[in-house]
Every structure is written in structure tokens, then in C-alpha cells.
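The complex appears here minus one protein chain, its other protein chains still in place.
Labels A and B are assigned to the chains in the order they are written; within every chain, residues are numbered from 1.
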Amino acid sequence: MIALDASTTRPLEGGASFSLSNRLFRVFWGVAWFVLARYTPPPLHGWRRLVLRAFGAKVGRGARVYGSVSIWMPHHLELGENALIGPGVRLYNQGHIRIGAWTVVSQRAHICASSHDIADPHFQLLLRPVAIGDRCWIAAEAFIGPGVTMGDRTVLAARGALFGKAEADSVYTGNPAHFLKTRQMRDPA
Amino acid sequence: MIALDASTTRPLEGGASFSLSNRLFRVFWGVAWFVLARYTPPPLHGWRRLVLRAFGAKVGRGARVYGSVSIWMPHHLELGENALIGPGVRLYNQGHIRIGAWTVVSQRAHICASSHDIADPHFQLLLRPVAIGDRCWIAAEAFIGPGVTMGDRTVLAARGALFGKAEADSVYTGNPAHFLKTRQMRDPA
Partner (left out) sequence: MIALDASTTRPLEGGASFSLSNRLFRVFWGVAWFVLARYTPPPLHGWRRLVLRAFGAKVGRGARVYGSVSIWMPHHLELGENALIGPGVRLYNQGHIRIGAWTVVSQRAHICASSHDIADPHFQLLLRPVAIGDRCWIAAEAFIGPGVTMGDRTVLAARGALFGKAEADSVYTGNPAHFLKTRQMRDPA
């Protein structure tokens, strides 16, 4: 449904990268989220899951999404069970974003699943899906760039900016983010 | 008053990290700041000092806090004389934040005094106080992480992200922030 007609896209000249029906749907979605969810009290996670699913997002059982989260296109979002998307997070999912079960995305982090072809004089938009594993932590105000994949249980520190593949069971930090150490977890009590 | 009962905290499962009275107080505080301060004209610093003190913050003489500043918990805030907290700054003081006299925190900087135990399968919240010295400058959109201490007269450059101890009379930059040079000050004219 959300096809990107690359051959006719001229973003530099104001040409739309998405179809008219896509753009109209997004206006509708933006108004709907604003009215139905933006100012709902934090504990109403069940209600917001319902809104997200009604608009096409795949949302696992118990996932929690705050009202101040910004989602470009609900169809392009998949949240695992009990994933937590904190206040002010931006899911810029022009391309698809998948976030695993029990993963926490802290306040004002930004996940961006598109870029531009910088070798193309027309600056063509590129959709590059992002996939985050289970039990990860994307800490406050971190940034995940287009095409990133992150293994299970991995941490990206606050303000970290990750542009490549992140291995499982690791801690990354910095801009650009680099491997800091292995994440060792204790056994559950 | 703001005890954190670590042994029962299960943030991943939606368990509250703070007591009910803490949470009710913060709803009250948020509404109060919004009504009394959020849209007050910039020069009304005296009035905003009064509001902050009434809600439990320690605010030195002449300290200036803009209406767009976000403060998690006024009890956990201590500002020295003539400290300046600029527009859009976030003081995420789940743990205590102390900012010294004549220190400037520029627009949209973020000071964060808590983290999570990433070795704990329950992802326990950790309170880690932050202490900034006198005559420091936290420049625009910089980030100060949990547990940081910063010596007097030290500068963190714009967008810098500091996670460790910063010595006095120094300039730090980058993410993660590193020592750039000594700060030499001229004698006052």
C-alpha cells in the first residue's frame, strides 16, 4: 500500500515521495492520534494499544506507548510483547520499524528508518527498515539510524547515535556509537 | 520522603518505581508549574523562584529559571546564587541535582540523575545524584548523565554528553565528552 515510486521522486524540487492516498491517510492518522491519544493519562496503555491496532500497527500484548510518542505511519510499526515506548519518543517509520519484546525505548529517543541517496542529484528518499531485538534498552535521547539492526539484550546509552549493526548482549555508547562492553545479566532472583 | 523501594521495583512489568504519594505530588507539581510559571514572561524570575521554593526547591538569591524549564521533582533541586537555567532545559532529577553559583545551563540542555541497573533482569531504577560546581557553563543541548560531578568553572560544549567526572577549570566536548583544554580566565576588568 505504501509504495515509493522512486523513479518520479524529486524531493529537492518539492516533489512528494509518497502517493496522495498515503499523504491523506497520514493527515487523518495525525488528527486521530492527537484527538484519541495525545493527551490521555499515562496509565491508559490499553486504550492506546487499541488505537494503534485500529490504525494498522502490530502491537504485542502488554506493550506500552505514551501519548506523546510520534509515529509517522502505524502500518510500518511492529512492537513485541511488553515493549515500552517512552514519552516524547519519535518513531520516524517511513520504512518499517520492528521493536522486540520487553525492549525499552526511553524518553525522546529517535528511531529513523529512512535516508536520502546522497550520490543522486535528485536526492531520492531511501526506505531502510530498522529491527531492534528483545530486552534491549535504547536510553534517553539516543538515535537509531536507517538500516540498523540490534541484537537481543543490547543497550544503546543515552544520546548514543547508532548507524551500523549492533551485536547482541552488548553496550554501545557515543556518536557515532561504538562497542563499550559486554552486557552481563544476573540470574533473575 | 521520596524513598525508592528498590526491592519491589519492576519497571519492565509496569511496576511503579515511586510511591503513590510521590506520584500524586508530581501530578500536582506539574499542574502547578504549568499554571503558575510555564507561560510567565521571561523577566519574572523572582516570581518563579518563589514558586520553586514553595514547592521545596532550594533556590539561591538571584537564580533565574525560565518558564519552559522542566523539573521532575522540586525537592531534589538545589540552585546556587545567580545560577541561570535557560529555556527548554530539562532537569530530570529523580535523583538529586545540585547546580553551583553563577553557573549557566543553556537552552535545551538535559541533566539526568537516574539510570537503570542493566545487569538486573528486572531493570531496577538507580538514583544517581549530579553535582555541578560554581561558574560552570553547560552549553546548548548538552547532556549530563547520572552520577556526574563537575568541578568549578568547567565548560561542557554544545551537544556534549558527559558521563564521568569532570575536573575544574576545564573544557569538555563531544559524545562521550572528553577533556579538550584548560579554561584560562582573564582577570575581571
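The criterion applied here is as follows: a contact is a pair of C-beta atoms (placed from the backbone, for glycine too) under 8 Å apart; a residue touches a chain by one contact, two chains touch by 3 or more.
Small disclaimer: the values here were computed from a predicted structure and weren't measured.
On the side of chain A, touch with the chain left out of the figure occurs at residues 11-14, 92, 110, 112, 115-116, 118-123, 143, 145, 161, 163, 175-176.
With the whole complex as reference, residues 45, 62, 64, 82, 84, 102, 104, 137, 139-141, 155, 157-161, 171, 173-175, 183-189 of chain B touch the missing chain.
Here is the rule we go by: only the chains that are shown with their structure count from here on.
Here the CA centre of chain A is 27 Å from the CA centre of chain B.
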